[in-house]
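Sharing a structure with you now.
Removed from the display is one protein chain of the complex; every other protein chain stays in position.
The block that comes next holds chain A.
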């Protein structure tokens, strides 16, 4: 096992044949390919990578889970807690923002934030860009993105009825949210 584990700066033995593409965890400098993480080299298809499943900051096209912290007519602020299926340590959340034009793909100008998100909702989104100094820009404009979990005004966990509505099982009331399509449907 220790024979396969590479250390940062250690040259990577390239296989014979076509030069593989470099994934994460390796870099090339001065014509020499070296490792940049402590780990074993893995070949996934034509890509060579050293993977380390650990919490990392969001990058464009990462799927993130977060909870809505603040609402304004122009955007919803989200505290990102899970990035690419890896939960972040407590206290080290990143902040993200869902702008009103990124909530859904159709009728973007007629969006009312209060009908899409409420405070405390758990939302699944996709990072579109690094945004500004304080927050990442997130979008929910896809069928499988949006509110995953929300509690109703009565305090019960709501079930999604359609992409725009969720129903409280206790009172039967229907509340408007931009719901994510549950997996397996």
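By our rule, contacts are C-beta pairs under 8 Å (C-beta built on N, C-alpha and C of every residue); 3 or more make two chains touch, one makes a residue touch a chain; residues count from 1.
Everything below uses one rule, namely that contacts and distances are computed from a predicted model.
Chemist: For the complex's missing chain, which UniProt name, "Autophagy-related protein 101", "Ribosomal protein S5 domain 2-like protein", "LSM complex subunit LSM4" or "3-isopropylmalate dehydratase"?
Modeler: From the choices "Autophagy-related protein 101", "Ribosomal protein S5 domain 2-like protein", "LSM complex subunit LSM4" or "3-isopropylmalate dehydratase", the unshown chain carries the UniProt name "Ribosomal protein S5 domain 2-like protein".
Chemist: Thinking of the whole complex, not just what is shown, which of A:112, A:134 or A:170 touches the missing chain?
Modeler: Residue touching the absent chain, from the options given: A:134.
Chemist: In the full complex, which residues of chain A touch the absent chain?
Modeler: Residues 1-2, 5, 7-10, 24-25, 27, 29, 34, 36-39, 52, 54-57, 89, 92-95, 130, 132-134, 136 of chain A touch the chain that is not shown.
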